[in-house]
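A protein chain is absent from this complex, but the other protein chains hold their places.
Let's look at chain A:
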Amino acid sequence: MRPFSYDRAHDLASAIRAASAQVEVQNRAPIQFLAGGTNLLDLMKIDVMRPERLVDINPLEDSLSEIVADGDGLRLGGLARMSTVAHHPDVEKNYPVLSQSLKLAASAQLRNMASLAGNVLQRTRCSYFRDVSWGACNKREPGSGCAAIGGVNRKHAVLGTSPHCIATYPGDFAQALIALDATVEITGPKGERRIPVHELHRLPGDTPHIENTLAAGEIITAFQIPRKAWAKRSLYLKVRDRESYEFAVASAAVALDLADGVVRDVRIALGGVATIPWRAVAAEEVLKGKPLTEDIARSAAEAAFEPARTHGENDFKPELGRNTLVRALLDAAKLEA
(Lines give C-alpha, C1' and ligand atoms only; values in the text may rest on other atoms or scores of the structure.)
Protein backbone atom coordinates (compact mmCIF):
# COMPACT_ATOMS: atom_id res chain seq x y z
CA MET A 1 0.00 0.00 0.00
CA ARG A 2 1.25 3.48 -0.82
CA PRO A 3 1.77 5.97 2.02
CA PHE A 4 -1.14 8.17 3.07
CA SER A 5 -1.97 10.42 5.97
CA TYR A 6 -4.87 9.63 8.25
CA ASP A 7 -7.28 12.04 9.89
CA ARG A 8 -10.41 11.61 11.91
CA ALA A 9 -13.48 13.69 11.26
CA HIS A 10 -15.31 14.75 14.39
CA ASP A 11 -18.12 16.55 12.62
CA LEU A 12 -19.68 16.38 9.19
CA ALA A 13 -18.68 19.90 8.19
CA SER A 14 -14.97 19.36 8.75
CA ALA A 15 -15.06 16.09 6.82
CA ILE A 16 -16.75 17.81 3.89
CA ARG A 17 -14.39 20.76 3.97
CA ALA A 18 -11.35 18.45 4.01
CA ALA A 19 -12.41 16.76 0.77
CA SER A 20 -14.12 19.55 -1.12
CA ALA A 21 -11.22 21.41 -2.72
CA GLN A 22 -10.11 18.65 -5.09
CA VAL A 23 -9.49 18.96 -8.81
CA GLU A 24 -9.32 15.25 -9.61
CA VAL A 25 -12.72 13.64 -9.63
CA GLN A 26 -14.25 11.00 -7.43
CA ASN A 27 -12.28 7.78 -7.18
CA ARG A 28 -9.06 9.36 -8.48
CA ALA A 29 -9.26 12.15 -5.93
CA PRO A 30 -6.28 12.28 -3.53
CA ILE A 31 -8.52 12.68 -0.48
CA GLN A 32 -10.99 9.89 0.22
CA PHE A 33 -13.55 9.27 2.95
CA LEU A 34 -12.99 6.09 4.97
CA ALA A 35 -16.12 4.33 6.26
CA GLY A 36 -16.21 0.52 6.46
CA GLY A 37 -13.03 0.33 4.43
CA THR A 38 -13.96 -3.03 2.91
CA ASN A 39 -13.78 -1.75 -0.67
CA LEU A 40 -11.37 1.18 -0.32
CA LEU A 41 -8.62 -0.59 1.67
CA ASP A 42 -8.87 -3.64 -0.58
CA LEU A 43 -8.40 -1.44 -3.67
CA MET A 44 -5.52 0.41 -1.99
CA LYS A 45 -3.77 -2.88 -1.22
CA ILE A 46 -3.93 -3.91 -4.87
CA ASP A 47 -2.82 -0.40 -5.93
CA VAL A 48 -5.98 0.41 -7.87
CA MET A 49 -6.77 3.34 -5.57
CA ARG A 50 -3.93 5.60 -4.46
CA PRO A 51 -5.27 8.29 -2.12
CA GLU A 52 -2.81 10.54 -0.31
CA ARG A 53 -5.08 11.21 2.60
CA LEU A 54 -7.93 9.33 4.26
CA VAL A 55 -10.56 11.14 6.28
CA ASP A 56 -12.06 8.59 8.67
CA ILE A 57 -15.75 9.38 9.06
CA ASN A 58 -16.50 6.51 11.44
CA PRO A 59 -16.47 8.89 14.45
CA LEU A 60 -19.68 10.34 12.91
CA GLU A 61 -21.40 6.98 13.36
CA ASP A 62 -23.73 8.16 16.13
CA SER A 63 -25.37 10.78 13.93
CA LEU A 64 -25.09 9.05 10.54
CA SER A 65 -26.21 5.50 11.29
CA GLU A 66 -29.72 5.98 12.62
CA ILE A 67 -32.52 3.72 11.43
CA VAL A 68 -35.94 5.37 11.73
CA ALA A 69 -39.09 3.51 10.70
CA ASP A 70 -42.50 5.18 10.94
CA GLY A 71 -45.77 5.43 9.05
CA ASP A 72 -44.27 7.55 6.31
CA GLY A 73 -41.43 5.23 5.56
CA LEU A 74 -37.90 4.38 6.45
CA ARG A 75 -34.80 6.50 6.86
CA LEU A 76 -31.46 4.70 6.89
CA GLY A 77 -28.28 6.53 7.87
CA GLY A 78 -25.48 6.32 5.31
CA LEU A 79 -23.07 4.94 7.91
CA ALA A 80 -25.46 2.25 9.15
CA ARG A 81 -23.81 -1.14 8.69
CA MET A 82 -25.27 -3.64 6.24
CA SER A 83 -25.88 -6.30 8.92
CA THR A 84 -27.70 -3.92 11.26
CA VAL A 85 -30.15 -2.92 8.55
CA ALA A 86 -30.49 -6.45 7.13
CA HIS A 87 -31.69 -7.83 10.47
CA HIS A 88 -33.75 -4.84 11.60
CA PRO A 89 -37.27 -6.20 12.33
CA ASP A 90 -39.07 -3.35 10.56
CA VAL A 91 -36.93 -3.70 7.46
CA GLU A 92 -37.37 -7.47 7.37
CA LYS A 93 -41.14 -7.23 7.75
CA ASN A 94 -42.14 -4.20 5.69
CA TYR A 95 -39.32 -3.80 3.15
CA PRO A 96 -38.25 -7.38 2.38
CA VAL A 97 -36.33 -6.50 -0.80
CA LEU A 98 -33.96 -4.32 1.25
CA SER A 99 -33.29 -6.96 3.88
CA GLN A 100 -32.85 -9.73 1.30
CA SER A 101 -30.48 -7.75 -0.92
CA LEU A 102 -28.24 -7.10 2.10
CA LYS A 103 -28.33 -10.63 3.51
CA LEU A 104 -27.46 -12.11 0.11
CA ALA A 105 -24.41 -9.86 -0.26
CA ALA A 106 -20.84 -10.42 0.94
CA SER A 107 -20.14 -12.33 4.18
CA ALA A 108 -21.27 -11.83 7.77
CA GLN A 109 -17.95 -10.15 8.64
CA LEU A 110 -18.05 -7.77 5.67
CA ARG A 111 -21.70 -6.91 6.38
CA ASN A 112 -20.71 -5.98 9.95
CA MET A 113 -18.14 -3.54 8.56
CA ALA A 114 -19.51 -2.09 5.33
CA SER A 115 -21.67 1.02 5.41
CA LEU A 116 -24.80 1.45 3.31
CA ALA A 117 -23.39 4.44 1.45
CA GLY A 118 -20.13 2.67 0.72
CA ASN A 119 -22.06 -0.37 -0.44
CA VAL A 120 -24.05 1.66 -2.93
CA LEU A 121 -20.85 3.29 -4.23
CA GLN A 122 -18.84 0.05 -4.38
CA ARG A 123 -16.65 -0.43 -7.42
CA THR A 124 -16.72 -3.02 -10.15
CA ARG A 125 -15.15 -6.45 -9.80
CA CYS A 126 -13.93 -6.36 -13.44
CA SER A 127 -10.64 -8.31 -13.39
CA TYR A 128 -8.94 -5.84 -15.72
CA PHE A 129 -9.91 -2.97 -13.44
CA ARG A 130 -8.61 -4.80 -10.36
CA ASP A 131 -5.32 -5.98 -11.88
CA VAL A 132 -2.98 -3.05 -12.50
CA SER A 133 -0.68 -5.21 -14.63
CA TRP A 134 -3.26 -4.70 -17.39
CA GLY A 135 -2.55 -1.42 -19.11
CA ALA A 136 -5.96 -0.99 -20.68
CA CYS A 137 -8.77 0.07 -18.35
CA ASN A 138 -10.62 3.31 -19.00
CA LYS A 139 -12.09 3.23 -15.52
CA ARG A 140 -8.66 3.08 -13.89
CA GLU A 141 -6.66 5.06 -16.46
CA PRO A 142 -8.91 7.24 -18.62
CA GLY A 143 -8.12 6.88 -22.31
CA SER A 144 -6.15 3.63 -21.94
CA GLY A 145 -8.78 1.39 -23.57
CA CYS A 146 -10.87 -1.57 -22.39
CA ALA A 147 -9.28 -4.99 -22.14
CA ALA A 148 -12.61 -6.63 -21.30
CA ILE A 149 -14.04 -5.93 -24.76
CA GLY A 150 -12.67 -8.91 -26.65
CA GLY A 151 -11.18 -10.30 -23.45
CA VAL A 152 -12.44 -12.49 -20.61
CA ASN A 153 -15.90 -11.02 -20.16
CA ARG A 154 -18.24 -13.74 -18.91
CA LYS A 155 -19.25 -11.62 -15.91
CA HIS A 156 -19.48 -8.34 -17.77
CA ALA A 157 -22.47 -6.15 -18.46
CA VAL A 158 -24.94 -6.37 -21.33
CA LEU A 159 -26.99 -3.27 -20.46
CA GLY A 160 -25.73 0.30 -20.26
CA THR A 161 -22.36 -0.51 -21.82
CA SER A 162 -20.32 1.81 -24.01
CA PRO A 163 -17.42 1.27 -26.44
CA HIS A 164 -15.21 2.40 -23.54
CA CYS A 165 -16.37 0.18 -20.66
CA ILE A 166 -18.47 -2.94 -20.07
CA ALA A 167 -17.70 -3.38 -16.36
CA THR A 168 -20.62 -4.67 -14.28
CA TYR A 169 -21.91 -2.79 -11.26
CA PRO A 170 -21.49 -5.49 -8.60
CA GLY A 171 -23.87 -4.44 -5.82
CA ASP A 172 -27.35 -5.55 -4.77
CA PHE A 173 -28.68 -3.00 -2.28
CA ALA A 174 -28.86 -0.07 -4.73
CA GLN A 175 -31.23 -2.11 -6.89
CA ALA A 176 -33.44 -2.77 -3.86
CA LEU A 177 -33.50 0.96 -3.09
CA ILE A 178 -34.45 1.77 -6.68
CA ALA A 179 -37.26 -0.80 -6.59
CA LEU A 180 -38.72 1.07 -3.60
CA ASP A 181 -38.35 4.54 -5.16
CA ALA A 182 -35.80 5.58 -2.54
CA THR A 183 -34.09 8.96 -2.29
CA VAL A 184 -30.46 9.73 -1.40
CA GLU A 185 -29.72 12.52 1.06
CA ILE A 186 -26.43 14.20 0.26
CA THR A 187 -24.56 16.85 2.22
CA GLY A 188 -21.69 18.75 0.66
CA PRO A 189 -19.88 22.08 0.51
CA LYS A 190 -22.95 23.76 -0.97
CA GLY A 191 -25.41 22.34 1.54
CA GLU A 192 -27.87 19.51 1.39
CA ARG A 193 -29.66 18.01 -1.58
CA ARG A 194 -31.81 15.00 -2.40
CA ILE A 195 -31.96 12.90 -5.56
CA PRO A 196 -33.63 9.62 -6.49
CA VAL A 197 -31.27 6.64 -6.07
CA HIS A 198 -31.62 5.88 -9.78
CA GLU A 199 -29.97 9.24 -10.52
CA LEU A 200 -26.92 8.55 -8.34
CA HIS A 201 -24.92 6.34 -10.70
CA ARG A 202 -23.69 7.42 -14.12
CA LEU A 203 -23.54 5.36 -17.27
CA PRO A 204 -19.93 4.84 -18.39
CA GLY A 205 -20.31 6.62 -21.75
CA ASP A 206 -16.91 8.07 -22.65
CA THR A 207 -16.03 8.81 -18.99
CA PRO A 208 -16.24 5.44 -17.21
CA HIS A 209 -13.95 6.71 -14.45
CA ILE A 210 -16.76 9.04 -13.29
CA GLU A 211 -19.18 6.63 -11.67
CA ASN A 212 -21.72 8.79 -9.89
CA THR A 213 -23.18 12.27 -9.68
CA LEU A 214 -21.55 13.24 -6.37
CA ALA A 215 -19.36 16.36 -6.31
CA ALA A 216 -16.08 16.69 -4.42
CA GLY A 217 -16.68 16.69 -0.68
CA GLU A 218 -20.23 15.36 -0.85
CA ILE A 219 -21.25 12.64 1.60
CA ILE A 220 -24.30 10.39 1.44
CA THR A 221 -25.90 10.96 4.83
CA ALA A 222 -29.03 8.83 4.45
CA PHE A 223 -31.46 6.95 2.25
CA GLN A 224 -35.18 7.64 2.47
CA ILE A 225 -37.62 4.93 1.48
CA PRO A 226 -41.29 5.85 1.16
CA ARG A 227 -43.85 3.41 2.54
CA LYS A 228 -45.81 2.72 -0.59
CA ALA A 229 -48.23 -0.04 -1.48
CA TRP A 230 -45.50 -2.08 -3.18
CA ALA A 231 -42.99 -2.07 -0.30
CA LYS A 232 -44.22 -5.26 1.38
CA ARG A 233 -44.75 -7.13 -1.89
CA SER A 234 -41.11 -6.84 -2.85
CA LEU A 235 -38.23 -9.26 -3.18
CA TYR A 236 -34.66 -9.68 -4.33
CA LEU A 237 -33.75 -12.70 -6.46
CA LYS A 238 -30.01 -13.26 -6.91
CA VAL A 239 -28.55 -15.84 -9.26
CA ARG A 240 -24.85 -16.59 -8.81
CA ASP A 241 -22.13 -19.12 -9.48
CA ARG A 242 -22.21 -20.40 -5.90
CA GLU A 243 -24.95 -20.35 -3.30
CA SER A 244 -23.37 -17.93 -0.83
CA TYR A 245 -20.78 -15.15 -0.59
CA GLU A 246 -20.73 -14.35 -4.30
CA PHE A 247 -21.64 -11.51 -6.64
CA ALA A 248 -24.70 -11.76 -8.87
CA VAL A 249 -24.48 -13.12 -12.38
CA ALA A 250 -28.03 -11.88 -12.75
CA SER A 251 -30.42 -10.45 -10.19
CA ALA A 252 -33.76 -8.68 -9.97
CA ALA A 253 -35.24 -6.39 -7.35
CA VAL A 254 -38.99 -6.08 -7.84
CA ALA A 255 -41.74 -4.26 -5.96
CA LEU A 256 -45.36 -4.85 -6.97
CA ASP A 257 -48.57 -2.98 -6.31
CA LEU A 258 -51.24 -5.49 -7.26
CA ALA A 259 -55.03 -5.15 -7.18
CA ASP A 260 -57.02 -8.32 -7.91
CA GLY A 261 -54.05 -9.74 -9.79
CA VAL A 262 -53.68 -6.64 -11.95
CA VAL A 263 -50.49 -4.57 -11.79
CA ARG A 264 -51.37 -1.11 -10.50
CA ASP A 265 -47.74 -0.05 -10.26
CA VAL A 266 -44.34 -1.75 -10.29
CA ARG A 267 -40.64 -0.98 -9.92
CA ILE A 268 -37.89 -3.19 -11.31
CA ALA A 269 -34.12 -2.89 -10.95
CA LEU A 270 -31.62 -5.37 -12.33
CA GLY A 271 -28.19 -6.43 -11.06
CA GLY A 272 -25.26 -8.41 -12.40
CA VAL A 273 -26.14 -7.54 -15.98
CA ALA A 274 -25.62 -3.77 -16.24
CA THR A 275 -22.96 -1.11 -15.77
CA ILE A 276 -25.08 0.66 -13.15
CA PRO A 277 -27.96 -0.41 -10.88
CA TRP A 278 -30.38 -0.72 -13.79
CA ARG A 279 -33.95 0.45 -13.54
CA ALA A 280 -35.95 -1.48 -16.16
CA VAL A 281 -38.51 1.19 -17.07
CA ALA A 282 -39.51 -0.53 -20.32
CA ALA A 283 -40.43 -3.68 -18.40
CA GLU A 284 -42.42 -1.67 -15.86
CA GLU A 285 -44.44 -0.08 -18.68
CA VAL A 286 -45.32 -3.48 -20.16
CA LEU A 287 -46.69 -4.66 -16.81
CA LYS A 288 -48.74 -1.64 -15.75
CA GLY A 289 -52.47 -2.23 -15.99
CA LYS A 290 -52.07 -5.89 -16.97
CA PRO A 291 -52.84 -9.09 -15.09
CA LEU A 292 -49.57 -10.58 -13.87
CA THR A 293 -49.47 -13.80 -15.88
CA GLU A 294 -46.35 -15.69 -16.93
CA ASP A 295 -46.85 -14.45 -20.51
CA ILE A 296 -46.99 -10.82 -19.43
CA ALA A 297 -43.97 -11.29 -17.17
CA ARG A 298 -42.12 -12.84 -20.11
CA SER A 299 -43.04 -9.85 -22.34
CA ALA A 300 -41.77 -7.48 -19.65
CA ALA A 301 -38.50 -9.40 -19.44
CA GLU A 302 -38.14 -9.26 -23.23
CA ALA A 303 -38.59 -5.49 -23.07
CA ALA A 304 -36.03 -5.19 -20.27
CA PHE A 305 -33.32 -6.91 -22.30
CA GLU A 306 -34.25 -5.57 -25.73
CA PRO A 307 -31.32 -3.08 -25.65
CA ALA A 308 -28.81 -5.74 -24.47
CA ARG A 309 -25.42 -5.94 -26.24
CA THR A 310 -23.33 -9.02 -25.54
CA HIS A 311 -19.59 -9.51 -25.91
CA GLY A 312 -18.95 -13.19 -26.49
CA GLU A 313 -18.46 -14.95 -23.17
CA ASN A 314 -21.50 -13.16 -21.71
CA ASP A 315 -23.86 -14.08 -24.57
CA PHE A 316 -25.86 -16.16 -22.05
CA LYS A 317 -26.72 -13.21 -19.85
CA PRO A 318 -29.84 -11.80 -21.55
CA GLU A 319 -31.56 -15.19 -21.32
CA LEU A 320 -30.49 -15.71 -17.71
CA GLY A 321 -31.52 -12.14 -16.92
CA ARG A 322 -34.95 -12.60 -18.49
CA ASN A 323 -35.58 -15.85 -16.63
CA THR A 324 -34.46 -14.25 -13.38
CA LEU A 325 -36.87 -11.36 -13.82
CA VAL A 326 -39.80 -13.61 -14.77
CA ARG A 327 -39.28 -15.75 -11.67
CA ALA A 328 -38.89 -12.67 -9.45
CA LEU A 329 -42.14 -11.17 -10.73
CA LEU A 330 -44.14 -14.39 -10.37
CA ASP A 331 -42.72 -15.00 -6.86
CA ALA A 332 -43.48 -11.42 -5.81
CA ALA A 333 -47.08 -11.77 -6.99
CA LYS A 334 -47.53 -14.62 -4.49
CA LEU A 335 -46.51 -12.45 -1.52
CA GLU A 336 -48.94 -10.92 0.95
CA ALA A 337 -49.24 -7.16 0.53
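Operating definition for what follows: a contact is a pair of C-beta atoms (placed from the backbone, for glycine too) under 8 Å apart; a residue touches a chain by one contact, two chains touch by 3 or more; residues count from 1.
In this section, contacts and distances are computed from a predicted model.
Participant: For the chain omitted from this view, which of "Nucleoside ABC transporter membrane protein", "Na+/H+ antiporter subunit E", "Xanthine dehydrogenase YagT iron-sulfur-binding subunit" or "Negative regulatory protein YxlE" is its UniProt protein name?
Facilitator: According to UniProt, the chain not displayed is called "Xanthine dehydrogenase YagT iron-sulfur-binding subunit".
Participant: Of A:Lys93, A:Arg154, A:Lys190 or A:Arg309, which residue touches the hidden chain?
Facilitator: Of the listed residues, the one touching the omitted chain is A:Lys190.
Participant: In the complete complex, the non-displayed chain touches which residues of chain A?
Facilitator: So the residues of chain A touching the unseen chain are 1, 3-18, 34, 37-38, 41-42, 45-46, 54-56, 58, 83, 106-110, 112-113, 187, 189-195, 244-245.
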